[in-house]
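Every protein chain but one is kept in place in this view of the complex.
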Amino acid sequence: MTATSDREQMAYVASQAADARVNVELDTGDMTLNIGPQHPATHGTLRIACQLDGEQVILAEPMMGYMHRGYEKLCEVRTYPQCTTLINRIDWLGSFANEVPFILAAEQLMEVEAPPRAQWIRTILFELSRIANLSLFLGDMGVQIGALTPVFFAFRDRERVLNQIEEVTGGRFHPNFDRIGGLKDDIPKGWVEETHAVMTKMRTFCDEMEDLLVGNEIFQTRCRGVGVIPQDVALSYGLSGANLRASGVDWDLRRDANPGLAWDQVDWRVWTHPDGDSFARYWVRLQETREATHIVDKLLDGIPSGPIMAKVPRIIKIPAGEAYVSTENPLGEMGYYIVSTGDLGPFRVKIRTPSFNNISIVPWVMKGVYVPDVITILGSLYFILGDIDR
Amino acid sequence: MADETPDDAADTPGDEPREALLAELSELLGDAVVETHLQPGQNLWLRVDPARWQDTARVLQRASFDYFGFLSAVDWSVAPEGRYEDTEFDGGLEPEDGSAEGSDDTEPTEPEAPSSYAGGDTRFQLLLHLHSHTRHEAVIIKADVPEDTGAVDTLRDIFPGADWHERETHEMFGISFNGHPQLTAIYLPTEFEGHPLRKDYPLLARTVKPWPGVVDIEEIPEHLEAELEAQVMAEFEASGGGE
Partner (left out) sequence: MNELLALVYWQETAIKLGIALAVIPTTSLILVYLFLFKMMAFMQSRLGPNDTGPYGSLQLIAEAIKFLQKEDIHPAQADRRVFRLAPVVVLASTFLLYVVLPAGPDAVVENLDTGVFYAMAVSSLSVLGILMAGWASANKYALLGGLRAAGQLIAYELPLILAVMGVVIQAETLNLQGIVVAQATGEIFGWGGIGNPFILTQFVGLLIFMIAAQAELTQTPFDMPVAETELVGGFHIEYTGFRFLLFFMAEFGTAFAFSALASVLFLGGWWIPGFDVDDNILNILGPGVMLAKILLVAFVIFWVRFTYPRLREDQLQKFAWKFLIPLSLVNIVATGVFKVAF
């Protein structure tokens, strides 16, 4: 480019040519807007290149990889217990839930079954991390729409759940507590009663959110009918979790493909919503949070006694084989495909993260929506960058 | 079919729902199926002919397996630079008291043949996981990637969700997908060269410096192990068996 060309135009073009190629034709009439990678609404470093016509989106293409840490490659050079430290950090809001499918897959390959007490406590911690994760969403969706206050309540009440997780595992965000064959430690004395109290408070919190946001007319106007995803599209894209259930698909891995944890020991229900719009996704997650508090309450009352860890050798070598286990994580279906060749560590780990599939629907769902709706839809699809990028 | 009971209930050797599923799919797919493997109570693997990759997906979608799980690949060669803290390449750790400390664990075990489940002949093998939410069953489809072309057909028209998974598999392994309109990088920057998840792509941290960490499991001397364990269990029983 010569220096004599129009500096303004050069600067404009240069500012458009970004790190990765954008699959939009730079038409002179439309405007390309980058939402992200630094943006308060993208839950991290996600970049969405939108081609706008006024305020309407013609094309939206998400670009990720700003946080790609190469977990699958890293897991290949670690032993199984070392892998869990990495895996904790995939979905950093649902702390304990990340480890569970990996440990279950490893246990499947080893043909080891954790004792019932460990299974129950695993389930309780799993549901606690679901509550922690989803309660943040409940407040955060308000922020995306513009209501600044509910998120503070969400953070305040979420602290209680994180305190409970910390009391058992020692870590609020990255517990690293699950072991092949059981858990690292037993629950401390008095934890059961405290957790009962915390669950009651979380139910109050859910009621507050319902009052503040679900009943708010403006919230409903902003969310109803925005980002409708029909059932067949949701299935073919592989959406999971509340996104799928909000489109009317009655599918919950806890009930339909139980990998051995204690969900079948208590009564609980799966919440679906037929609409498939952003409001449905919010509503389903609200009900799920409440349901999770009920599950925890019921499970706490019936923890069986016994050992917390099965007999596994000190140095774990998993026999050759392949296994895939997926569980209903707070964000959706998370699964680990472990290929083992009889080593101390895995040969290959494929991490199936829910947000990767959830965000792949963005180009489809964003056609023709307004810019504010982009934020609403992104907020309602609810992803975590660590989950997309691994 | 498996509505009222989780699959675990049928995990006696002889997993009837999965066996029935296997029979049905084998019939539907006919000669596309090269090999199968059924792990009772766990999963079902089918290896198909790569030339019939798209057909398989269509057939399965019609057979109500319309939930797209994931698509990825496995590279069955062995990494040349070793994997453990005390393999030679890294410079390893000195054993603490000079005694053989689990030395029989230091040799990485080579995979006996590509793929322990459902066989496989080539270096790269594709994995596809599909779910049926009406039948509450899942199936994992494998296919060898042909050595000469390194490409299979795209599943994008059948499962739109495969779009990004194929892009990721391409950038990580170098497998091409015929008919995919835009096989650009999804995670890595555009200038990146190489395919990271291939085994011969070095993990720079390992080539640059030796593993800095310590062994994370300390061996209890064997003669004390049984005693200590008995002691722990006795305390556990005495304290009431936990709360």
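For reference, chains read A and B in written order, and residue numbers begin at 1 within each chain.
Keep in mind that, in the parts below, a contact is a pair of C-beta atoms (placed from the backbone, for glycine too) under 8 Å apart; a residue touches a chain by one contact, two chains touch by 3 or more.
Quick caveat: nothing in here was measured; it's all calculated off a predicted structure.
Peer 1: I'd like to know which visible chains would be in contact with the absent chain if the whole complex were considered.
Peer 2: Looking at the entire complex, the absent chain's contacts are A.
Peer 1: Of A:M31, A:I58 or A:V112, which residue touches the hidden chain?
Peer 2: Of these options, the touching residue for the absent chain is A:M31.
Peer 1: Looking at A:M63, A:A106 or A:I145, which makes contact with the chain not pictured?
Peer 2: The single option touching the absent chain is A:I145.
Peer 1: So which bits of chain A touch the chain we can't see?
Peer 2: Spelled out for chain A, the touching residues are 8, 11-12, 31, 33, 39-41, 55, 142-149, 152-153, 156, 212-213, 216, 218-219, 221-222, 370-375.
Here is the rule we use: only the chains that are shown with their structure count from here on.
Peer 1: Quick check on the complex: what are the chain A residues that touch chain B?
Peer 2: 19-21, 23, 64-65, 68, 70, 72-74, 76-77, 79, 81-82, 108, 117, 186-187, 189, 192, 232-233, 235-238, 249-251, 256-258, 260, 264, 303, 305-308, 314-315, 317, 320-324, 326, 333, 335, 337, 339, 341-345, 347-348, 350, 352, 356-357, 360-361, 364, 389
Peer 1: How about chain B: which of its residues touch chain A in the complex?
Peer 2: Spelled out, the residues of chain B in touch with chain A are 6-8, 39, 42-43, 45, 66-70, 72, 74-75, 79, 83-84, 102, 105, 108-112, 115-117, 127, 129, 133, 136, 138, 140, 158-161, 163-165, 172, 182, 184-190, 196-197, 201, 203, 206, 216-217, 219-220, 233, 236, 240-243.
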